[in-house]
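Take a look at the structure below.
What you see is the complex with one protein chain gone and the rest in place.
Chain naming follows the written order as A, B and C, and within any one chain the residues start at number 1.
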Amino acid sequence: MPTIRMKAAANGDVVEVQALVQHPMDSGFVKDSAGNIISAHHIETLVFECNGKPVFSAFWGPAVSKDPYLKFAFKGAAKGDSISATWIDNFGKTDTGTAKIA
Amino acid sequence: MKTSALLLFLAISGATCSAASAASEASARASLAAAKSEEAKAIAAQAAWTATVTAISAADKALSAGDFETAQQQADEALALAKRSIQQAEEQKSVWRDAVVR
Amino acid sequence: MAIAIAAIAALRLMGAAPLFAADAASASRPDAERKAFQSFFFAKFPKVEKDDFGNGPYAVNAGMRKQWEEIMQFPPYDFALDEGQQAWEKPFANGRKYADCFENGGLGIRQTYPRFDAKTGQVETLDGAINRCRVENGEAPLAWETGTMASIIAYLAQTSRGKPFDISIPDDPRALAAYDRGKEFFYSRKGQLGFSCASCHVVASGERLRGDILAPALGILASFPIYRSDWGSMGTVSRRFTSCSAQTRAVPLADQDESYRDLEYFLSYMSNGIPITGPGTRP
Partner (left out) sequence: MRDEQAVSLETTRRMTLRLLAALGLYGIASPASADDAPGWPSSAFKANKQDDALKSLYGKNFELSDKVSLETPEIAENGAVVPVSVVAKLPNVTSISILVPENPYALAAYYKLPDGALPQVACRLKMAKTTKVIAVVESDGKLFAAANDVKVTLGGCGG
């Protein structure tokens, strides 16, 4: 299953993007039922690109909620253009998702 | 309400005191068996309380650790809790009707 | 038991008329009780639209509603919806599908569950029907509380959004008995804290219990399954019932225990007319 869901909609010359990422965002302080600490596991960067250029970059610590949500807007793209999102977490794991601007 | 709570407290602490003075393995085992049998009745009546389960497992643990005083104390508490839970279910068999939205 | 069967047989021998009379009376009593139940909540929350009761605490508290509306811009159950649809459409090893077990292929039917099953004489929930379908097709049943079961019901609930609860109590004394047992469960105080379902969700509904706003019982199941922030995952009615039990410090019953199914039957029947809003989100 893809970990990134994205909705991008153009309204005039502004594109509004909403993204939801499936990620535990473990804070590194919580103990499991056996009393062992669950290591911090969170997304560090989430970068959006459109037409080969970065349009928004998020840098996150463990205080961002589980299954994080982000909304932003930018100018310089049109309906039909493709937008990509790539996250990297502190374990070095990564995933990329794409969406067409509607 | 206050009086009955006080009486119950006295009853439990009374039981605990006598147990403390005469904590023996045989007595703790017998009390725990009685508590378990009462709790089985509560579970069958869908009336069981979580605190009873906690007390029974604490008694079990103390018993295998050779701490008969704690085992006795926890078993007595479990028995009292199991009895109260069954009593609650018995009372509710008629009392619930008073709460119905009409 | 033998006596009961004999009694029913005797009734049947006595002819249709008395049986009809009993049934007519039994069909109208729950109906009258439902009207009283709904009137209570309409009077308690005069500003809440009937169709909004399926949104629980968000229907009755403005501050909560605002946060919910923000969360609903991209609800966290979105992943479950996709998973649910995929799981629903994937054929069993024998080539048959879930859709073969349900009328209308299972779509748009969530509001008619739970149902009284005349064959077993018991209440069957949608969850139960899903697992029965699996077992009848040689598959292992799903776990009740979360995971694939929650995802599948999320998908099915979405196909029923806006359709009002439409639970029926057929002319069968066992159906009425199930409803009555559910009602007794709802109003009986349980657990060491001595709370009944009604303690929180009738009289105190709309008020704060620590940080939470208590949802009105009317329509309370319309939003299931839910993504609860506190769980960080999806949960079915089973998960909600067992966790409610535990919160009153009662030992939870087994998932889908007959008592919980009866309770779901009663609660859903009380909510007849309230539209399905599931899947939902809760704090």
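Here is the rule we use: a residue touches a chain if its C-beta (ideal position, glycine included) is under 8 Å from a C-beta of that chain, and two chains touch if they have at least 3 such contacts.
What you see is a predicted model, and the numbers here were worked out from it, not measured in a lab.
J.: Have a look at C:V48, C:M64, C:L142 or C:A157 and name the one touching the chain we're not showing.
T.: Per the contact definition at the top, the residue touching the missing chain is C:M64.
J.: Contacts of chain A with the missing chain: which residues?
T.: Missing-chain contacts on chain A: residues 14, 27-31, 37, 39-40, 44-45, 53-66, 68-76, 88-92.
J.: Identify the residues of chain C touching the omitted chain, counting contacts across the whole complex.
T.: Here the touching residues of chain C are 56-57, 63-64, 66-68, 70-71, 192-194, 200, 208-215, 228-232, 243, 247, 282-283.
We take it that only the chains that are shown with their structure count from here on.
J.: Let me spell it out: compute each chain's centre from its C-alpha atoms, then which one is farthest from chain A's centre?
T.: B
J.: Can you compute the centre-to-centre distance for chain A and chain B, using the mean CA position of each chain? Integer Å is fine.
T.: Once rounded, the distance between the two centres reads 52 Å.
J.: Per the centroid of Cα atoms for each chain, what is the distance between chain B and chain C, given in Å?
T.: 34
J.: Rounded to the nearest whole Å, what is the centre-to-centre distance of chain A and chain C, using the mean of the C-alpha atoms as each centre?
T.: So the centroids are 35 Å from each other.
J.: Given the complex with chain B, which residues does chain C contribute to the contact?
T.: 36-37, 40, 183-184, 187-192, 194, 196, 198-199, 202, 246, 249-251, 253, 257, 259
J.: List the residues on chain C that touch chain A in their complex, please.
T.: 71, 73-74, 76, 78-79, 82-83, 229, 232
J.: Which of the residues in chain A end up touching chain C in this complex?
T.: So the residues of chain A touching chain C come out as 1, 5, 7, 18-20, 22, 24, 65-67, 69, 71.
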